[in-house]
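Okay, handing you the structure first.
Only one protein chain is missing from this complex, and each of the others stays in its spot.
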Amino acid sequence: MSVDTFHYDNKIVRNFGIATMIWGIIGFLVGLIVALKFIWPDFLGFIPELSFGRLRPLHTNAVIFAFAGNAIFYGVYYSLPRLCKASMWSKKLSNIHFWGWQTIILSAVATLPFGITTSKEYAELEWPIDIAITLIWVIFGVNMIMTIMKRRERHIYVAIWFYIATFVTVAVLHLVNSFEVPATLLKSYPIYAGVQDALVQWWYGHNAVAFFLTTPFLGIMYYFIPKASNRPIFSYRLSIVHFWSLIFIYIWAGPHHLLYTALPGWAQTLGVVFSLMLIAPSWGGMLNGLLTLRGAWDKVREDPVLKFMVVAITAYGMVTFEGPMLSIANVNAIAHYSDYIIGHVHNGALLWNGGLTFGMLYFITPRIYQTKLFSTKLANIHFWFATMGAIFYVIPMYWGGITQSLMWKDFTDQGFLTYPNFLETVVQIVPMYALRAFGGSLFIIGALFGVYNLFKTAKSGSLLSSEKVQAPQLREHFGDENESWHRKLEGRPLKFTVLTVIAILIGGVVEYMPTALIDSNIPTIESVQPYTALEVEGRDIYIAEGCNNCHSQMIRPFRSETERYGEYSKAGEFVYDHPFLWGSKRTGPDLHRIGGKYPDSWHLRHFYDPNSTSPGSIMPAYPWLLSQNMDMKSMPDRIDALRTVGVPYSSRYPEYAIDDMKFQAERITQGLRENGFDVIEGVEITSDKKVIALIAYLQRLGTDISGETDPFEELPSSKKLSNVILEDN
Amino acid sequence: MKESVNIKRTTCSHCGEPVDIERDSELNFCCTGCETVYHLLSDNNLCTYYDLVDSPGTTIKNSLERKRFDYLIDKDVQEKLIDFKNAEVATSSFNIPNIHCTSCVWLLENLQNLNDGVLQGTVNFLKRKLTLVFDTRKTDLRSIVELLTTIGYEPDLTLHQLEEKEQQSIPRDLWLKLGVAGFSFGNIMLFSFPEYLNMSVSDSVDTFKVFFGVLNILLAIPVLVYSSSDYLKSAFAAISQKGINLDVPISIGIVALFGRSLYEILSGTGAGYFDSFAGFIFFLLIGKIVQKKTFEGLSFDRDYKSYLPISVLKIVNGIEQSVSVKTLSVGNEIVLRNNELIPCDSILQSDSTIIDYSFITGESTPVTKMHGDPVFAGGRIMGAQSKMLVSKKVVHSYLTQLWENDGIKSNEQRDHSTLADRISPYFTITVIGIAIISCLIWLYIEPSKAFTIFTAVLIVACPCALALSAPFTFGSATNILSLNGFFLKDIDGIESLGTIDTIVFDKTGTITDSEKANLTFIGSPLSEFDKQLIYTTTRNSTHPYSKKICSTLKEENISDLSPDFIEEVRGKGIHSSYKDYAVHIGSKSFLEDSIGSKINTSKRPGSHVHIAINYEYRGSFEFKNKLRVGVQELIEILRVNYDLHLLSGDNEKDADQLSKYFKGTDNMHFNQSPSQKLDFVESLSNKNQKVLMIGDGLNDAGALKNSHFGIALSDKTSSFSPACDAILDSKELRNFKTLLDFSKDSIGIVNVSFGLSLVYNITGLYFAITGHLSPLVAAILMPLSSITIMVFTTFATRLKARKMGLKIWA
Partner (left out) sequence: MGVIFFLILFSISVALIFLAAFIWAVKSGQFDDKYTPSVRILFDEKNSSSNNKTQTSKRDS
């Protein structure tokens, strides 16, 4: 019999579906919590694990990798076998993939709130988890590719192309961005420093959005829109063009995240140009999706699946228009660091990713449970909650973002900043934060309705866990072979060139790798020195507490910023920053020139209770910094790790690291004591507390450029060692 | 066309045709054919077929006789139909005109449920093509074709299919070349960025320069050796034949660009122009693809083979068996059924039959042949089946001869040199001239720069935009025309269309509509009752005239009387009696015999059917062809600036009604044999008039091919049409003038965009000669010019079309 009988594994689909919903709800709730912290900074009290700086990464990771991630696999595991007319290649791998991925997410939950993070956005997870991610991702890839190999349908539908692109690109991005040297079991330093690190991070960051939140969902769109509306995609030809042009342009658009930074001008412009070019394919895709439904609007009116998807595509259109616009230098100058960006990404996340995901859930669940949706009415209610929620989220953020950014840039006629105190600009938009929280809650309530609805749907039916299917085996059309023999010949030289070029490139990478990273040709500034041991500890605390989530360390060359923060940042100042801490959002002021701006005591009080120094501040209090001890033990290892990534500490510095820490810390506490800050609210300030290290770091920030003081002066190491810092560069 | 349409709401569950006898069940079928298919499908759980689209089937009016496909067992027929074959599997593809909806795709790709010998079916919807892989041990070509036919998807198997396989509309490697060029273009542009912004950022500039330079070279090589190969080859060919086509200046540009860039990078004197180079090829290739635009599913070069059936029933010692027509030899006895084509000249064996030659001669009136009469290939049998004796092999038959006629063959080399090609020699010479001159001048001013200037000139003068003008204009024009039911064989056709000054019409089926000839009764007016009698009588005859009369009377809704007795004398007439009325309808002779007296008919030309009731002559129905709707008006406007002619294989019967359009009778030629038509067109073109011929049917084929531009009129574009330069949907004939004007205007647009592109070249030359052609300038100028042309031409054509009231959106 020429017809094979095989089975679709609906169980794995179901599992990913459930995971999507659970993680979705969790991710949304964490989001709501952090949103509320903008209104009530001390919401949930002073538990370090629940502080904003630690929860925010958890939120982003949860929604991106847990919610969207599982949604992607949900869509892929449902559509891929059906498009290939073949069951997934290995059920075992499918399950390893599922449980592996959930474990990774759990480990994220188990690390991020405890301050174990790399501080790189969307790549916060520490090195052991990075490795796990790589493994699981490869397993997913193998399973997918093999399924495609074993397909029974000759044509590879465009959706599959999008899935493949996702796998390949994300793999490369993840690897490149995760080059890091472990210092301890849960702490590592990236091999890139400062500007380079920033460049890599945003090359990754941008493409993570591109290839994790866009291409897979486009694939999903190209499968589920036609399926749900039961009509072929408007123009299949267009969809093919869409794919290839998108793939070839997207990868280059990264640098637009670094406009006005210390990145070379041409690289910035490059990013801008390619970002602008992206409009074409993106809108091509959007129109293709929407036009598919022309003449079927009656269907859209009834069917919640289509409703969600239509809104999703529309949002995609808006976001992909906004994106390139935001990458235009002048626009970016206003929007960057502001809440506008937050609005922008949530527009995409809530409606594009969220919309498609819920659309899928409503489409697949009744089918694999062989029943009808429990309540279309409820689904429609969900739809409206989601849409309104998104609107109430996005618009205030746009409004607030612009308002605040303009206030930052506003000058009086006399040429002074109109709002010299950063706080004024914050207080101004707190109402917007409140509205945002409201919008978020609406969205969550909607999602809860959805979950309930789908739960009842599942209850009402029974899971068709493995679906029997029959399809004829794939036969080659020998005719084509005969036709194309001469083409093959013609193709040879081409193939050859391509292969050689690949070879040359890989060779180049390997050969160039060591040299480029050690002597990276950044204009170095003589006076810039590595951090002292204590400052390194302080920096790691800064990272652990996630300060970079609200504070940037990159002053752009605008008068409005130099007036407010001081001298603008130079590429050369970051050469010892592993990782870079430029940040991407200013909920609080920039900190690059904070060093020496306030006395130590100010910082101490400010950490204990921000309002005591800055009334009305929405910065949460960090009392535990005053009670928790800093980590001295692992400092030598960390110094070693930093040396491996190219920070020129003398090889013997690790021996003296701890002495240095103690000495410098004691010096600071001494100073505080003299000013009568030995006890705050009954808490005695001793030199081994985290806050001391953090203060040391902050006071050091951005001071080197003046070159007045040598940070290692008087430290034990400098007494013992002829040169703590190797001179050769 | 179906005769008895009774207006009922119920339609066939399978094909959606109206149903005569309504059943109580919700399933209704118009014919047993449809019913069988339905049950066949439902028995095999293939009823999804019906869920996908309402009544997707095609009617199965003529149920299939097994013998029809016997010839598919024939080895050499299989040879031709099977693309690949090994011990157990074979691949074969069929053209299936009936593929029309989603359901068709679904059913044809699930054939394995109907015949488990089928391994896999793949449908190409646009090409209406089904590719089947089947197990030769389980099934064979014949049973598959029979299966397809039973379910209403009869593949069209004609001699033509046997001869050649259809080729890729746009060759894959063109897409590849485009892909490679595009890829390199994007990336080279990327790596040239630092150069554009002469990156003064860091001291690492030089490292970058080298790095990017090398990458650019690597990326540019495939573009040169692969993507641009066609142009280089063609240019080389042209030169080696001492000719210059547009590819020559293009190639010069290509080489100059590449060489110069390579030199600059390797010598470190500059960044080169690789971005312009790749972009240039990229745009050129887009142009090429546009040029290659074809209409899938339409065929423009059909010859007699496309009309002849592959097989015919041959009588071998008493038993009918189907054989491939090519095997027929003189003396074979063959049987043809109603509506079958006579494959080769033969002698009629049956005592009489009616044959419709309109196909070859254009004469719309069927002729009656008697036993022993010679009948010619291409004639179509009407009415009952008839035997005949082969007198000539297919290849020697009249029809074939007509086609092989050297007149037709000759004009293969009709010049299609495009405007671009014509100007390119001058262009090239000018460019090289300028290059040399400016080179000399600079040798005088500053020798070091001379070489740079020389190459620079060659680079900017590259006629990229020029080369794109025609393809893009004609491309979009062709699209617009196709939206308006006018399909061109290739887009350059527009150019030759623009030069037309003479139009030759074929009458039958072209300007007149043989479907609805209008008949007028000459003689004493008929009473209601008379009409009833005639209706009753004609209703029972298959003769086309009877049908025509019958249907005309039907329009006056004449009621039916059931006759007591009816007798049809084939080829003469019909005689019926009702109560005590005797009715005779037929040819003059027939009536004279039956009423036994001479009758004097009116001397009017045209064909007549005579009526006698109760042996008394009442008069005759005169058949007159009716002009197609809008044709009068069309000819009225055309005659103003074109020299109009009428060619007809038909007799003069309509001369009077037409003469007023074709300035008197001297421009009208009747009773033209195909070869005469051909000669006529020939003679016109010898008076170097640019002749446009509009015709249908094979009888015009010669003339169509021989005219400067041949248009085949077709009622449904998917159906057969003879070899031609364009196919015109007959419904659109009325708009023909507009379409013609539009084509002419689009040539104007091309000229304008030629102008535009020249402006760009000149601007470029300015930069080049003055020595300011920086890579950036080139990189901006080159794509900009190309894009300008694309945008301009597309918009200009659409705008024009809108003004002329043509459809511009599907």
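As written, the chains take the letters A and B, and residue 1 is the first residue of each chain.
In this text, contacts are C-beta pairs under 8 Å (C-beta built on N, C-alpha and C of every residue); 3 or more make two chains touch, one makes a residue touch a chain.
These numbers come from a predicted model, not from an experiment.
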{"item": "Residue, one of A:Phe43, A:Tyr236, A:Phe438 or A:Trp602, that touches the chain absent here", "value": "A:Tyr236"}
{"item": "Sole residue of A:Leu135, A:Met149, A:Val176 or A:Ala329 that reaches the chain not shown, by the stated touch rule", "value": "A:Val176"}
{"item": "Residue among B:Arg172, B:His371, B:Arg422 or B:Arg802 that touches the chain left out of view", "value": "B:Arg172"}
{"item": "Residue among A:Phe43, A:Trp244, A:Phe558 or A:Tyr598 touching the omitted chain", "value": "A:Trp244"}
{"item": "Those residues of subunit B which, in the complete complex, touch the missing chain", "value": "44-48, 51-52, 102, 105-106, 109-110, 113, 123-127, 168, 172, 175-176, 179-180, 183, 187, 191, 202, 204, 211, 215"}
{"item": "Residues in subunit A touching the chain absent from view", "value": "5, 82-83, 85, 153, 155-157, 164-165, 168-169, 172, 176, 192, 195-196, 199-200, 203, 223, 226-227, 230-233, 236-237, 239-240, 244, 247-248, 251-252, 254, 264, 267, 366-367, 370, 372-373, 467-471, 477, 480, 484, 487-488, 491, 494-495, 498, 501-502, 505-506, 508-509, 512-513, 515-517, 519-522"}
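Rule of thumb we're sticking to: only the chains that are shown with their structure count from here on.
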{"item": "For the subunit A and subunit B complex, residues of the former touching the latter", "value": "1-3, 154, 244, 248-249, 252, 264-266, 269-270, 273-274, 472-475, 477-479, 481-484, 487, 490-491, 493-494, 497-498, 501, 504, 521-523"}
{"item": "Residue ranges of subunit B touching subunit A (in the complex, touch as defined)", "value": "83-84, 89, 91, 93, 112, 116, 118-120, 122, 131, 133, 135, 168, 172-173, 176, 179-180, 182-183, 186, 190, 193-194, 196-197, 199, 201-204, 207, 218-219, 221-222, 225-226"}
